[in-house]
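One protein chain is absent from this view; the other protein chains keep their places.
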Amino acid sequence: MISRFQFYLLTINYILGTTLFVLIQRMVRQGGQDAWLMPLWAGSIGVLVGLFWILLFRNYPGRSLVQIPIDAWGRPLGTLISVLYFLFFCVLAGWILRNLSDFMNGTIMPETPKSVFHVMFLLVACYTVAQGAETIGRLNQMITPFLFFPFWLVLLLATVNWDWERLQPVFHTNPIAILSYHSLIGFPFMETITLTLLFPQVREGAGQPFLLGVLSASVSLSMTLLMTIGLLGVERASRLTFPVYKVVQEVSIGEVIVNIHSIISVILLILIFIKLLVLVYGASETLRLVFRPKTRWPHFLALTILLSAMALSIYENPIQNGEWDEKYTFIYDSFFVLLIPFLLLVTTWIKNAWRKQSKKEG
Amino acid sequence: MNHVIERMEKSDVVVLPMITRTTEKHLSSSGETSADINASQNNFIIQSGAVIQDYRMVGIMNDAQLVWYHLLNGERGRHVQRFQIEGKQVSVELRLVRMQRDVYRQSGQPSVRIHLDLQLSTTWASEFVPHSRAEVEQLESSLNRIIEKESLAFYQMTRKHGWDLLGIRDLLRKQTPNDPDIDQTAKNANVTIEVATRLIRTGSMNQPYD
Partner (left out) sequence: MIILNILLVPLIGFSLWRLLRKKLYLDAAIFGAVSMAGYGLWVCVANHRPFIITLFIERMIEMFIKHEIGK
């Protein structure tokens, strides 16, 4: 079992995972100097979606996301839906592994083959997940101060380049431009459905820490965007693939504190690792809960083979990924995050109503 | 050195990098040397390639031709080239991932087909970076055509000079051993080059400044 505080921290780090280096540039390009508002409204929608899931989970206490379809719709159809969720988690895991290798190849290790990063991360992730949810929660709790303080310290050091005029005029961007960027709801907020697999593992209820985690992550993202715009400006931030990395790369205080961008690289790697842990946990738990195998290690090996291949097959190049993200992320995620849970909830209500009716008649 | 000797003994042609001095300036005293530290002067650079045949240098290839030489010989490594695509200058990094060479019969004559799979990166691009999938596909198909044309032009140039830099004679000797006159067949062989490029990496800039 993990504590509510551990789950809260896990939620924040899961959301920040790849968002900090994949989405910052896109949000600045879309929202301009008011882009820092975008995570706030997307986070609010994320909270509403979270409440919707909590409503579903209330009807199935102690059950996880992949067990509910079996309880609601029976073994055959429920297993099929659970397998779809398994593929959903695998696709997400492949995505973040590929984001990781693109970042490493694009910044500090251009010669290293992508598969090296994928396999190395997967081996460590599988080992960690095999130790259980407590290990994931505890590891994340221990590591978070080493992420939080250096990250903000390094950004604060960069404030020597701050210019308030880069944020002006404030609240002048067309609100339609900000609100129409619906893919931000899909990635990263709707992807938090993976965390619902940990709901039964959280002591004294997961709902509150989950929702607080989503809110805290959206505030954190908003502040990061504010810093990026204030330090780089819209013109530069929208043209750079990794603006946060660039911000820290340019830190130079008295020509003594220089080249500290490796700190941000390590922080981003750890955040990705935490997100990968949750997704690998999701995939392996789905197999364990649905099929109830007697062994564990062969499935981790199979997952390593599958996810390392998926990471190379997930998208052609970052440009195609960006286009896909803008056009299809929301639709794709909505199927797993809104449609299926909605159908499950409706089925549950109908079943409950029918049971009540039968009891009355009985 | 052994590799060069082996190629010379087989009457093959080999290309070796040339080292040149940046300037001919000679500095007489150490004081002058230390006062005049300039990497562009009084230094060695590796530039161009010497074509060696029968232990003699028979020609020189420039840096652009060296890129085609290395690619068509299946050598790994990164090559940065600037291309003119639809009026725009684009600098791309090319990386060979696979090269396939096969011999087939066309009208009774052996023909050689060379297929190159290249990975592209726009890491060095500062003039133009594609923004959409359509632009990426356009860039890839344009580069396929340009690289096919330029590498074929390179091959024609080597054939004109009588340099078998792509190892066509060796390939024909292995795949058509019954041919009575391999040298003549290699000289007259019809060589086609197919290129398939894929953009894999982008750099830290996704949109150049206007």
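So that you can tell them apart, the chains are marked A and B in the order they are listed, and the count of residues begins at 1 in each.
To be clear about the criterion, a residue touches a chain if its C-beta (ideal position, glycine included) is under 8 Å from a C-beta of that chain, and two chains touch if they have at least 3 such contacts.
Computed from a predicted structure; not experimentally measured.
Counted over the whole complex, the shown chains touched by the missing one are A, B.
For the options A:142, A:302 or A:353, the residue in contact with the chain missing from this view is A:302. Contact with the chain not shown here comes from a single listed residue; of A:44, A:135, A:161 or A:320, that residue is A:320. Listed here are the chain A residues that touch the chain not shown: 91, 94, 287, 291-295, 298-299, 301-303, 305-310, 312-316, 320-321, 324, 327-328, 331-332.
Listed here are the chain B residues that touch the chain not shown: 97-98, 117, 196, 198.
Please note the rule applied: only the chains that are shown with their structure count from here on.
Taken in their complex, chain A has these residues touching chain B: 25, 102, 105-107, 110, 238-242, 245-246, 316-320, 323. Those residues of chain B that touch chain A in the shared complex are 123, 130-133, 135-136, 198-209.
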